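Up next is chain A:
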Amino acid sequence: MIEIDLDLALEPFTLQVNVSFASQATVLFGPSGAGKTSLLETIAGLRPTVRGRISLQGTVLFDSSRRVFLPPEQRRIGYVPQEAALFPHLSVLENLQFGVSNGSSPLRVLPELIDLLDLGSLLERAPATLSGGECMRVALGRALATSPRLLLLDEPLRGLDVERKQRIVPYLLRLREAGRCPFLYVTHNHREAILLGHEVVLLTSGKIAAQGKPADLLSTKQYSFDL
Partner candidate 1 sequence: MTHQVANEIVALALTLRIAACAIVLILPFGILAAYGLSRYRGPGKSLIETLLALPLVLPPVAIGLILLELLSRSTSSILFTWKSAVIATAAMSFPLLVRGARSAFDAIDPRLADVARTLGRGPLYVFWRVTLPLAWRGVVGGLLTAFARALGEFGATIVVAGSIPGETRTLSLAIFQHIEAGRDAAAMRLVGLSLACAFLCLWSTERLLLRSKRGR
Partner candidate 2 sequence: MKKLSLTLLTMTGLLSSAQADLTVFAAASTSDALEEIARDFESKTQQKIRFSFAGSSLLGRQIEAGARVDLFLSADNVPIERLEKQGAIKAADHRTLLGNTLVVIASGDGKTLTSPSELRTRGRIATGDPETVPVGRYAKKWLEGEKLWAELGKQIVPMLDVRAALSAMASGAIKIGIVYDSDARSNSHVHVIYRVPSEKTGIIYPVAAFTPAGRQFLQFLLTESARSTFERLGFVVPR
């Protein structure tokens, strides 16, 4: 369960968000420039904002009225930005281990993740030698290795060709069914939203326009942005 109530100053408008969602897979759906990425960054604690409150599973991450601001490293929120943003100077294995320290996160989750995401053959490779789809799988693994309470995915399929998309989607579905951790998935692609979301939050022109089941919400032509 995540509850968000924010005023987010963006150029050229202020994004007002008041929403809560509890499903395993929530899709944040909206056109480019609606402020989706900024919202993810704010949830992760990477973007300061003046007014608002965010709580995750009962933990307050940010509350402007009580001057609470948990830094990103204490939020336990995994973040997979667009184009994966792997650490270019580290190998795949080192990327996966980056957030895993002996104390906080059990080392045994790593073999499971390597298995789940089919990363076994990539471990020694450098990120520069990976394909876009492989990068995305590593980025997923890197975020999940820290056992986050919420995973933020920013258009993970963007820029991939149809074939690569089709090879990634099963992993995302596997992730969803494994129930490992709930995710918030940003996209402006209609089909992805229907395919992956249990629940859709619709973001247009600076506010939440609607929230509901993907089939109900996205059947109307009105909200097709990927044409």
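Note that a contact is a pair of C-beta atoms (placed from the backbone, for glycine too) under 8 Å apart; a residue touches a chain by one contact, two chains touch by 3 or more; residues count from 1.
How these were chosen: all candidates are chains of the complex that A comes from, given by their letters.
It should be emphasised that the depicted structure is a prediction, and the values quoted were computed from it without experimental measurement.
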Identity of the candidate that touches chain A (this complex; choices 1 or 2): 1
Chain A residues within the candidate 1 interface of the complex: 41, 44-46, 71-79, 81, 85, 87-89, 98-99, 101, 104-105, 128, 142-143, 146, 148
